[in-house]
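Yeah, one chain of the complex is gone here, protein chain that is, but the others are all in their spots.
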Amino acid sequence: MDKAEAARLVVAARTRRGLTWAGIAEALGTPLVWTTAALLGQHPMSSEQAGAACALLGLDETVAESLQQQPSRGTDPALMADPTIYRFTEALSVYGPAIKELIHEEFGDGIMSAINFRVDVERRPDPDGDRVVVTFDGKFLDYRW
Amino acid sequence: MDKAEAARLVVAARTRRGLTWAGIAEALGTPLVWTTAALLGQHPMSSEQAGAACALLGLDETVAESLQQQPSRGTDPALMADPTIYRFTEALSVYGPAIKELIHEEFGDGIMSAINFRVDVERRPDPDGDRVVVTFDGKFLDYRW
Amino acid sequence: MDKAEAARLVVAARTRRGLTWAGIAEALGTPLVWTTAALLGQHPMSSEQAGAACALLGLDETVAESLQQQPSRGTDPALMADPTIYRFTEALSVYGPAIKELIHEEFGDGIMSAINFRVDVERRPDPDGDRVVVTFDGKFLDYRW
Amino acid sequence: MDKAEAARLVVAARTRRGLTWAGIAEALGTPLVWTTAALLGQHPMSSEQAGAACALLGLDETVAESLQQQPSRGTDPALMADPTIYRFTEALSVYGPAIKELIHEEFGDGIMSAINFRVDVERRPDPDGDRVVVTFDGKFLDYRW
Amino acid sequence: MDKAEAARLVVAARTRRGLTWAGIAEALGTPLVWTTAALLGQHPMSSEQAGAACALLGLDETVAESLQQQPSRGTDPALMADPTIYRFTEALSVYGPAIKELIHEEFGDGIMSAINFRVDVERRPDPDGDRVVVTFDGKFLDYRW
Amino acid sequence: MDKAEAARLVVAARTRRGLTWAGIAEALGTPLVWTTAALLGQHPMSSEQAGAACALLGLDETVAESLQQQPSRGTDPALMADPTIYRFTEALSVYGPAIKELIHEEFGDGIMSAINFRVDVERRPDPDGDRVVVTFDGKFLDYRW
Amino acid sequence: MDKAEAARLVVAARTRRGLTWAGIAEALGTPLVWTTAALLGQHPMSSEQAGAACALLGLDETVAESLQQQPSRGTDPALMADPTIYRFTEALSVYGPAIKELIHEEFGDGIMSAINFRVDVERRPDPDGDRVVVTFDGKFLDYRW
Amino acid sequence: MDKAEAARLVVAARTRRGLTWAGIAEALGTPLVWTTAALLGQHPMSSEQAGAACALLGLDETVAESLQQQPSRGTDPALMADPTIYRFTEALSVYGPAIKELIHEEFGDGIMSAINFRVDVERRPDPDGDRVVVTFDGKFLDYRW
Amino acid sequence: MDKAEAARLVVAARTRRGLTWAGIAEALGTPLVWTTAALLGQHPMSSEQAGAACALLGLDETVAESLQQQPSRGTDPALMADPTIYRFTEALSVYGPAIKELIHEEFGDGIMSAINFRVDVERRPDPDGDRVVVTFDGKFLDYRW
Partner (left out) sequence: MDKAEAARLVVAARTRRGLTWAGIAEALGTPLVWTTAALLGQHPMSSEQAGAACALLGLDETVAESLQQQPSRGTDPALMADPTIYRFTEALSVYGPAIKELIHEEFGDGIMSAINFRVDVERRPDPDGDRVVVTFDGKFLDYRW
């Protein structure tokens, strides 16, 4: 079973069983965004993680095997046009060069790793309307020959 | 003077005068990423802000006028392939659908605004190597007819 | 069942039962364009809305479940070349920069929200030939850091 | 002088003279969006219109000649990514197929003309925040062999 | 049944029954190019037309229903590279701007409608080799606000 | 001088001198669309034709030399989005496969030449609005090994 | 059966039966490249040719029918990246403008026909390593109005 | 001076002096297509070749230096749409997979080199119209680990 | 069976049987990267190699036949965005022109063959973290007419 099919089954089972991503992550003891991304096919799970997730979701062994496979990572560009995802792309198009300037000013010539890296999604209450706060947190890697 | 030309003059003057983006932002009393983005041409500055920035950088009135113009926002796709910027694009390609799921789980059907929005770039010391922490912080907007 | 398949079943059932989009919207008590878009897969329906629509169309529970799912929004670019849709794209290509200028002149720096937003389609009788009047009506959002 | 250069001069002169698009349109006695689009290079002006506009803006005869030329219409795709313009593109991607269904339901097989056509941009006061209301108003054309 | 599948069945049945497009058009009493395009999925047929065509071709009711559906018009770009079709694309790339100049010279600012429009394909005998003559004939529409 | 620059000078001189394409073609004794296309840079002119055209337009020898050069044919895709040109592209997208079927039915396996080829643009009076009639007329070439 | 499927069956049967393209072409009495291209779906075969080919390959009537259909010609761009095919694309990118210059120098303004055209593939022994010699041989067509 | 500018000067000088590519190649003692391609910027010339070519064409030392530079090879895709060049691209799209099959049948797994390679362009008289014969002749390279 | 399907079966069988690519290559006596690429569909295997691989993996004759077929080489661009593969693309974008300069400086005008070519992947222990060392090793081919 390929990971796209496994992801479809996970999403359907999660709705059917009334589970939340947060609940699944807590049950597995794994970080929230990592767990969601892994179940959507972007990270390989360990045998124990895959087994626990499938038990929770009522999915069989073929799904668990798929969740353990090494993924080919990335998202179909068509899905990146969804407005909820697109706003991040737009923010990068507007602020990307400024972020680059500030990384170089603070750290020198290098990048934020997207591998030694974590993302968090949080709600921050605000009287003018609650806010979505997404944190990209990666190790700085300097260009080093 | 178009904003791309103004940005080139700002970048050159900043190096020549030995100024930092952080120093300029502090002098103007404006947020760091906002200030950098505005000087790179992505936000209009007020007359006072543009004047103060140009005084600091030793640039003339034509630059100050350009900085006050309403921009057409966005970055040339060729520049988005720079590795320091690309890592963010890659992170979105890997984590975008997970972030979408979690926004919907926490907030319901809607988006993080990229307009009522701020970005922060920080260094977080870490014994395994300091980390680049970039926070996207936008008001949640629900689909509302 | 994915939303594209559900939309195909809705379109076929609508023809088979001789229903109009306007009739379905009226029966559901929901706005016309919203209802049509939701049944084509662009908005999640509530359980009640999906149930009522499927009862009207003679479709089963799997369609109703699909209609309640959170969509990944957007249209296949190939379908955007259909002449009836393309004329809107052309109008944006001709008038988009003028609309941008006038939004900034009237409201300042910001955008029309596409989330806190509604569309209406109406016929306006005209002796020279009736007219299609499509209104885009979105909350103004100012760039606010 | 090509129309892009003429548009740059118009935009600069309008700021320099403190004129509004609405004011220019009123002085010329022409519709607001039409006037703005024409001055940005998307419609040819009559000799009188071009002359009056240039007198108002303090621009010379070469600009006036350019404004009368037949344009090659359309906007550079790079500019369509500006957030203020992009929201309209997004709305079409979400609602385009629904609008198409409703045009066919109401009028039969055909299109809204983008030639026998007008656009209006208005502000509608609203206690929850004023709204941008953009109306696309085109003659219905039925497929007729 | 979608229109692409219906078109495949029409093409196969036409060969199997030894019918010509001209013969089908004559039997239906409809114009030749229109009839061919409609059977290939680009125009909706009336119930009578679809019924008559399917009777002639020996196709069942599901095809007839499909032929009556409102199409999403346009051709897969991959098929536009076929040499017989490509020559028209090339001719437009070479002569398009000249045709535009001449339409404006003769009619003023406007377009040839592609909706109130017909195409004809004819053979013109010629001693140097017979010629394909394709006529595009559309109502002139002037830009009218 | 490259042909794009020569074309700009021709277009400007034509307006300045109040000449029509039809008038230039008549003076040169060459077909209307051919003449217009050649002056826009899509066909090489003979020395006599180029000289006569430049005399008429009041352009110097460098333009005349440019008009005689062998062109690299074709139009910038950005210009093909102009509505007056786009309607032909749309018509090909809708009717291209039907035209292909009919060429094969009438002539067998082959193409309409775009080289041994002419185009004509005419106005046909019509009580419902005059019509633009564009005829593509090319020699049939059969696939012949 | 579509031509892509027929081609897959031909390729498999050829291997299974231990036939060569050269052997099939010889048995059919048709040119080598033409025969190979036709069996891969790029030319329609006559009833006799298709029947003989299928008899040789042990394929049934549905394949033979498919081989007689009029093709939509051209190759999926993804397959054009195969290195054996790509070298020809690269050669055109390097030598195309030179070939164009020389065609014009020798023949005047026109093209090599790709319709009244043949290709040959041969091996030429060479002490430094045998050579692939591919000849494109098409009738010259002059631009003729 | 970059090679594109040098090529423009070569093309203009060749016309001005009434030289042919064949004449230049003969004077230099170099193959015809190679010489044309080199003067158009696709191959580096030796100092002697560049000097001789510039003497013949009446061009100065800066052109000669440019002709000796190592090129970045390839042609702007926009120029590949010129009909005289496009016919070769079309022929590859139609016959590429057949050519690949025949190279593998005759030589095994490998490619025709585009580096150890020559092209010839010839006119072959033919009573039905003379023919353009272009020969691609490259060393076979087998996949060899 | 096409090679993509065969590759999926190979990958699944390898996991199921707990085999490594290195173990398979050793058992076959073939180079490691070559073996992996061949089993993923990029090289044809000999009958003996395919048979031995399938015996090891517990796959049947239809897979073995597929592995012997001549491939159409190359990878779906969507898979090239996977971060593990993308880093190589990025390195080429940063260092490609420098590598080109150095090949020309050392060898003259020519290329590294990608056909007479091998790749090796190795781990090099390093106290700062082990390193991935990938060697591209191809015969130099000089441009030779």
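Letters A, B, C, D, E, F, G, H and I mark the chains as written, and numbering starts fresh at 1 in each.
In this section, a residue touches a chain if its C-beta (ideal position, glycine included) is under 8 Å from a C-beta of that chain, and two chains touch if they have at least 3 such contacts.
None of the values given here were measured: they were computed from a predicted structure.
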If I'm reading the header right, one chain is hidden. Which shown chains does it touch across the whole complex? A, B, G, H, I
Out of H:74, H:108 or H:129, which touches the unshown chain? H:74
The one residue from B:1, B:19, B:56 or B:81 touching the chain left out of view is B:81
For chain I, residues in touch with the removed chain: 20-22, 32-33, 36-37, 40, 42, 73-75, 79-80, 82-85, 87-107, 110-114, 116-117, 119, 121, 123-124, 126, 128-141
Those residues of chain H that touch the unshown chain are 65, 69, 71-74, 76, 114-115
Residue ranges of chain B at the interface with the undisplayed chain: 15, 78-79, 81-84
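Here, only the chains that are shown with their structure count from here on.
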Listed by label, which chains are in contact with chain C and with chain I? A, B
By mean C-alpha coordinates, which chain is most distant from chain C? H
Longest centre-to-centre distance from chain D, chain (CA-based): I
The distance between the C-alpha centres of chain D and chain H, rounded to whole Å, is 48
Would you kindly tell me how far, in whole Å, the mean C-alpha position of chain D lies from that of chain B? 30
Check each residue of chain F and list the ones that touch at least two other chains. 72-74, 79, 81-84, 90, 93-94, 100, 104, 110-111, 113-117, 141
